[in-house]
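For this view, one protein chain was removed and the others were kept in their places.
In this document, chain identifiers A, B and C correspond to the written order of the chains, with residue numbering beginning at 1 in each.
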Amino acid sequence: MQRIGVFVCWCGTNIAGTVDVAAVSEALKSEPGVVFSTNYQYMCSQAGQDIIKDAVKEHNLTGIVVCSCSPRMHEATFRKTAAAAGLNPYMVEIANIREQCSWVHKDMLTGTEKAIILGKAAVAKVNLNTPLTPGESPVTKRALVIGGGIAGIQTALDIADAGFPVDIVEKNPTIGGKMAQLDKTFPTLDCAACILTPKMVDVAQHENIRIFSYSEVEEIGGFVGNFDVKIKKKARFVKEDICTGCGACVEKCPMKKIPNEFNLGMDNRRAVYIPFAQAVPKVATIDPSACNMLKSGKCGICSKVCTAGAIDYKQKDELIEEKYGAIVVATGFNPISMDKFDEFAYNQSRDVITSLEFERLTNAAGPTQGKLLRPSDLEHPHTIVFVQCVGSRCDACAEKGKEYCSKICCMYTAKHAMLVRDKYPDTEVYVFYIDVRTPGKNFDEFYRRAVEEYGVRYIKGMVGKITPEGDKLKVQASDLLADKQLHIDADLVVLAAAIEPDKTARPLATMLTASMDTNDFFTEAHPKLRPVESPTAGVFLSGTCQGPKDIPETVSQASAAAAKVIGLLVKDKLTGNPCIASPNELMCNGCSSCERVCPYGAITYIDKEFPQPDRTVAVRRVAQVNPAVCQGCGACTVACMSGAMDLRGFMSSQIIAEVDAICK
Amino acid sequence: MQVNEYRPLIVAFCCNWCSYAGADLAGNNRLNYPADVKIIRVPCSCRVNPMFILRAFQRGADGVIICGCHPGDCHYTSGNYYTRRRMALLFSMLDYLGIERERTRLEWVSAAEGAKFAATMNDFAETVAALGENKRLEDLRCKK
Amino acid sequence: MHKDNEKMKSEIIRRSGVNPSKCMRCGKCSGTCPAYDEMEYHPHQFVYMVESGDIEPLLSSESLYKCLSCFACVDRCPRGVEPAKLVEAVRLSVIRQQGANHLTANDIPEMLDPDLPQQAIVSAFRKYTK
Partner (left out) sequence: MQKITRDQIVSKAVSLLQDGTVSAVLGWRQGEFCYDVTPSVFNTAEDIEANFVWNDFCGANFSKYLVSKTKNIDGKLLVFLKPCDTYSFNQLLTEHRFNRESVYVVGIPCEGMVDISKVKAVSGEGIVCAESKGAGLSVTTIYDENPKEIPYAEVLSERCLNCKSKKHVAYDELLGDEGEVIDSARFDEVEKLESMTSEERFAFWQGELSRCIRCNACRDVCPACTCEKCVFDNPNSGAESKAPTNSFEEQMFHVIRAFHVAGRCTDCGECSRVCPQNIPLHLLNRKFIKDINSFYGDYQAGAEVGMRAPLVDYDLGDLEACDVFERRDSE
């Protein structure tokens, strides 16, 4: 039996004005378990807290009920008081007789009556309270960043600068991501490579950062602070630590007609290749699907020309196992496929290109060395049509396209149009738009400059149809404001393709038990207040894996994610909330209902041996709750049919006791 | 107020993060609602087991209301979605058994909606009061 | 909106099964329309005018008969609005107003001609029973 003390607060006249506090403390005296009951002007004051501490000692109290303001206000205060008096802080319950009683009722009689009932409910609950201790788990002081684009790079640098080791896993042979493919960046027009490559070098040289390039995450186990990750380092057939990146092998490789992914297939690379000059790590990679030596054992030229002896045709995939405290997802995006948009003739003409291809065409390191030449005949295009919103903002039921706005297209199209008019003033540039969306610092000014200073012709209306005819592209569109049909003979058409999350994101989310929306973007723990955290503890989101973003936004989110990771890794131990779910193994059916409703993936199952009355041993599947992951929502407790799952601090028996006390 | 006037007994389950805070806000703004409403704090509306609701009715409650965060705003991301399904089915079943459907309610009240909390409680208390005592459900043993 | 217009609007929406408020005014329907130059009101205007209940001018417009029913606009609309079905529904309103050429299933048997292709019967049935 508990020995409960009841402390009724007047809160000046806030409570005492509408509630007869003396009557409340008197009435609660006779409740089961109550051995002491008093009232005082301000329970939260030092003097009030001293009354509680003294009573705990004097009456050997095991539980405390404070009838006062909302627990959201002073529950923490009174828990500390209890702890100071040597009591478990979770033996305190608050009856909210201010916000939910004295302040909302005018009549002293009803107010007092209700206050007594609320007090009785709290006493009934405390009678069933048990001391709770928060669980502790150690933290592995190392972070994993999945994806080596600008988001991953920024997150890794920030975490590493704070002194924690970071590993970056990048599926391509080099880090850099999409930003490395871009030419200039809006709205300042600095060159992407000039601002990105120094950061890539920083990453390569940072003592706290390891890069696993040409690698993929295979398996993820564990939980916040204690993830176990298996990383597959794919064989690149070049010894990374020996290769100097001199490029002799590339130069001599006889397989010259392999489409170059980095230039989106607009030119060719060799079977052994370095994606681009500033690649990090600057190490060659042999493409096993193209290399003669690997396919048929006939060639071996690269091995002969490599003075460092870095070529290793026998290299195997390598599996690396590492422990991490936190995982950052930075898997990025890709433009959607244009295959379904027949009306834009993307697959019929090489001169209909996507915006990312256009970036490569204008990039000094691109297939045309930065000269704007159209892919089909390498002629300078005189009329260029940009089409916005290709595949963005589509109906949910439509078979092609995405429902959301891809966010970045308006700005990069303005940039492209402006750059063309700047370099080639003899070029006619049309931009067909539905809306021009420019919310961002200096964004609208940028767009206006494109129109006003550079004479880009913005036309409201979606292009209806593009027909290749001779060396021209017949563009048919309706100018909605002038209400007339336009027929433009274009030399080059650039489609602002919608962006979608990278295909690797979905299987990764499954491994992480992190949730995703219907478009395969990762969901945040809270859309407004916790935008860089996944609902799965210890998993953080950086960049476009969470939603379409431009570079400044990506970098902000990357740093925010890093801050969250640092905040986690700086702790030696994670102290959990002790009010978590706990299963009674003897009653657990192993049915998985709780596991299915858990938003955090906190529940797992083990096969456990149970001694039987007949001295045999039975093996049953039973639920286990990971205290470091459980957040204590209680969804599992209701999903559990047998009632094996209960929630500490809000046990079924406690809530039923409250119900009974109120309904008595 | 007349002493003998019938007043209903109403149990309100409120989630800690939104609706309980909404009730606190109603208090901060001194928005009146009947004292018939007694609030039980739960971490999330998904902690409310249908058994608790039946228990309240069994012990003489005249109405039970469950309040949670608006869909999409759950502190635990998805708890209230489960609540919504469970309560939709439970309420439909109670109605099927011939229990007045007005005695149960599920409302979404955010931490900012003090006024909505008070208005909801006023409306619910009035509705339940109009129905009168919960004769169909109460357990006579537990009555005084 | 005038009451008659409101009524006609809901009738056209019902008959066509089109929800014009899904339109985001991109104009791709007009941009793709082969009969654009022939039309007084273009497909995107059709959608907008039906949405705002401005139907009178459409009823008397030649545009109704210029639509080729090629369904390019239906195919390409990113929002799934299906402008051609709206044009068809407005056209039907005019036809209805002109005469009582509305059919019920029971009227069909006596009008049947053994030489009439099956397809024509079905498409006429679909059109005149709406």
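Quick notes
Everything below uses one rule, namely that contacts are C-beta pairs under 8 Å (C-beta built on N, C-alpha and C of every residue); 3 or more make two chains touch, one makes a residue touch a chain.
Model, not experiment: these values are computed from the prediction.
Every visible chain touched by the undisplayed chain in the complete complex is listed here: A, B. Across A:M108, A:C191, A:I320 or A:M587, the single residue that touches the chain missing here is A:M587.
Taking the complete complex into account, residues 50-52, 54-55, 57-58, 71-72, 78, 81-82, 84-101, 105-106, 136-141 of subunit B touch the chain not shown. Seen across the whole complex, the unshown chain contacts subunit A at 586-593, 596-597, 605, 616, 618, 620-621, 639, 641-644, 652-653, 656.
Everything below uses one rule, namely that only the chains that are shown with their structure count from here on.
If each chain is reduced to the centroid of its CA atoms, subunit A and subunit C end up 47 Å from each other. Listed in rising order, the residues of subunit A touching subunit B in the complex are 70-73, 96, 98-101, 103-107, 109-111, 113-114, 117-118, 121, 515, 523, 525-527, 535, 579, 597, 599, 631-635, 637-639, 647, 650, 652, 655-656, 658-660, 662-664.
Residues of subunit A that touch subunit C in their complex: 343, 389, 393-395, 397-398, 401, 434, 460-465, 476-478, 480, 483, 485. Subunit C meets subunit A in the complex at residues 22, 24-33, 36-37, 42, 44-45, 72, 76-80.
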